[in-house]
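As structure tokens, the structure follows; a few thoughts come after it.
Apart from one protein chain that is not included, each protein chain of the complex appears where it belongs.
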Amino acid sequence: MARSPARPHAHGGLTSQSRIPNHALHLIIVRLFLLTLLNGLTLGALYFMVASGFTLVFGLMRQVNLAHGSLYLLGGYVGYEVGLASGSWFVGVAAGFASMAVVGLLLQVVLFRHMEGQDLRQTLVTIAISIIAADLMLAHWGGLAYQFDPPEWLFGATPMPLVNAYPTYRLALLATAIVIGLLLWFFLTKTRVGMMIRAGVDDRAILSATGVNVQRVFAITFAIGAGLAGFAGVVGGTALSIAPGEDNRYLLASLVVVIVGGMGSVPGAAIGAVLVGLAEQFGLAYTPTYGIAYTFLIMVLVLAIRPQGILGRPG
Amino acid sequence: MSAIAPPSAALDTLPGGTAARRRYPVRPQHVLVAVLLVIYPLLATDFWTLQIGAQSLLLGVIALSLMFLAGYGGMVSLAQMTVAGLAAYMMAIFGVSAIPVSLGWPWWVVVPLSLAIATLFATFVGALSVRTEGIYTIMITLAIGMAVFYLAQQNYTVFNGFDGFKGLEPPVLFDVNWRNPLPFYYLCLTVAVLCYFAVLYLSRSTFGLSIQAIRDNPRRMRALGFNVNLHRIAAYAFAGFVAALGGVLSAWYNGRVSPGSIGIHSIIGILIIGVMGGLRHPIGPFVGAIVYVLMQTFAIDFIDRERFNTLIGTVFLLIVLFSSDGLLGLWDGIRRRLTAPRGQRRAVASKEE
Partner (left out) sequence: MKQTFRTSMLAAAIAITAAWGTGVCAQDIKVGGLATLEGPFAVPGQDSMRGIELALSEANYTAGGKKITLIKASSNANPDVAVNAARKLVEQDKIDILIGPLSGSEGLAVKDYAKTQPNTTFVNGSSAAQDTTLRDPAPNFYRFSTDGAQWMAGLGEYVYKNKGFKKVAVVAEDYSFPYTQVLGFMLPFCQAGGKVPEKFGVPLGNKDYSSVIAKLPQDVDAIYVALGGADAINFLTQYQQAGGNKPLIGGSITVDQTVLGSKGRIRDAVIGVPAAGPIADSWDNPKWKAFVAAYKAKFPDGLPSPSLFAHAYYVETKAVLAALNQVNGDLSGGQAKFRQALSKLKLDTPTGMVTLDENRNAIADIFLTEVAVGQGGGLYNKVIRVIPQVNQTLGTDKAKFMALGPVSRTNPECK
């Protein structure tokens, strides 16, 4: 079991009544701030991974996929089962991505393709799917929470300056999110399909006029978006467990991130995710009662000042 | 496949509103429905009057506010239940309840105050949502609804947190305890009828027609000089008032209000009722509410209640997939197929695709 290195003399929390020498008090305050900062960044990393798929699908296909949270949860469950069966966490992660990509593909080809242009109807269908999926998942996997075990070298704490130790896994989350962000950027800017997607975000009509098989692009986009959700499900389920109700939580987080960051913009999702993650963690650390309210406060502010989001396009 | 999204957004239905162009004579079936609604409690047991009848009516009123915004305005707001719940909370906070937080003011102050606060909140929601187009509205209103939910759940000084308020009762007026099944049913019926006709009347008024025109083509309306955003916000305000009325009734019906009343389950429930019933005509929400309440109450007697959510999700999915407008749309389609002359039945059917 990982043991943490000796911590500086800390005589209790910020509100304790014992006498603390000034320098130690400073250290406690700084330490809490840094820990919260790291917590916020790593949580933001997770939110980015979940929200990037959502914003991609909306940006291109103008479709609000409210079953995104269900994809997260289902990917998590599938990844857990596969990981357990194969004994490898990485295989579980890959399974989470692959299975949800397939599900996303099926949804697009079987259902949404026939509802082109009917935004509201598509959204209602996603709501219906999320209700059914949540109930069926509850029936199959029950109400328990599933906690994944990451591989040995990811577990435990990494020694760090000032805060002494920080969970390695959360640092790995941050690293993963950065990698995903870079991969997405590369995919969108340097590959042909990526350029088609970006063109489609700008103007779908012209894209199809140039002879591109738009349906195929849609299918690929939806598959990637769903796959990202599934991937995040396994990765997130390792940091914070998965259980019924997590689908709503991450859907809500995705909504707020995308509203704040701007629809269809992956860099926007990154900014939004960092803001939301930091707001939530600082809220929980310093005013725990209303911690969750800060994310919505940011959302309201953005809506009031710049409704299309920080990096979103107007109209 | 249409590369350019059509201007009409409300479930891509027939433009305008055929109801608006139809004259409104009083047909015999209207009289029959009215009579049945009035004598219903005399035929039914207390349980049926209260839990099925009154509950359907008040849920229908809340869903009616959604119908007004979505059907006539093209804005699907998931915050209607939140507005209703906020009205209920205001009733609890300012009025009499079993919780010490309540201020205990008399009902004739508390009811208008709750309605006003809830309507104000709805206007605020509208102001936030109208600057974005179409499908954004669902996301934003859902997020706002959840924000209020978390606030209510965590705050103890005003909202009494997780436990909420209990002991909410309608006043005893004219020697009648308005919470008894019969009086309460008639109270709900009156409110529902008033709201129904208000919405119907509004739909044909200048304001209502402007809202529908804005739904169909906001650019053109702007070019004509209409302040599109102001009209939309006004629509939210009116819908908020209707929802608030439903909220006051629900506070009295349940005798309590807690965060669960405005949680994700309740929010989606109103959406299901609205869409299931039909968003094109004000009778739709009430039809949807009756079906929903019947299913909720009696599903356990017929199927494994544990999978109730799957059942209602599937019904919802089927209705969205196969009907252009909920149960009303299904009925319209069936009626058209049955009344069309033989040779044209196929044509009618294919026209609906």
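The first chain written gets the first letter, and so on, giving A and B; residue counts start at 1 in each chain.
The rule is simple: a contact is a pair of C-beta atoms (placed from the backbone, for glycine too) under 8 Å apart; a residue touches a chain by one contact, two chains touch by 3 or more.
Fair warning: this is a prediction, and the values are worked out from it, not measured in the lab.
*Asks:* Among the options A:A45, A:L107 or A:I292, which residue touches the chain absent from this view?
*Replies:* A:I292
*Asks:* In the whole complex, not just what's shown, which of B:Q80, B:S114, B:Q212 or B:S261 touches the removed chain?
*Replies:* The one listed residue touching the chain not shown is B:S261.
*Asks:* Pick out which of B:F124, B:W178, B:F207 or B:F308 touches the chain that's been left out of the picture.
*Replies:* Once the missing chain is taken into account, the touching residue is B:F308.
*Asks:* What residues on chain A make contact with the chain left out of this view?
*Replies:* Interface residues of chain A facing the absent chain: 1-5, 7, 9-18, 31-32, 35-36, 39, 43, 138, 142-145, 147, 149, 155-157, 164-170, 239-241, 243-246, 249, 280-281, 284-285, 288-289, 291-292.
*Asks:* For review purposes, identify every residue of chain B that touches the missing chain, sorted by number.
*Replies:* So the residues of chain B touching the unseen chain are 27, 29-30, 32-33, 36-37, 40, 43-48, 50-52, 55, 98, 150, 153-154, 156, 161-164, 166-167, 254-256, 258, 260-261, 263, 265, 283, 287, 290, 294, 296-297, 300, 305-306, 308-309, 328, 331-332, 335.
In the analysis below, only the chains that are shown with their structure count from here on.
*Asks:* Inside the complex, what are the residues of chain A that reach chain B?
*Replies:* It is residues 62-64, 66, 116-121, 123-125, 127-129, 131-132, 134-136, 139, 204-205, 208-209, 214-215, 248, 252, 255-256, 258-259, 263, 289-290, 292-293, 296, 299-300, 303-304, 307-308, 315 of chain A that touch chain B.
*Asks:* Any idea which chain B residues touch chain A in the complex?
*Replies:* 1-6, 9-12, 76, 128-129, 131-136, 138-140, 142-144, 146-147, 150-151, 154-155, 264, 268, 271, 275, 306-307, 309-310, 312-314, 316-317, 320-321
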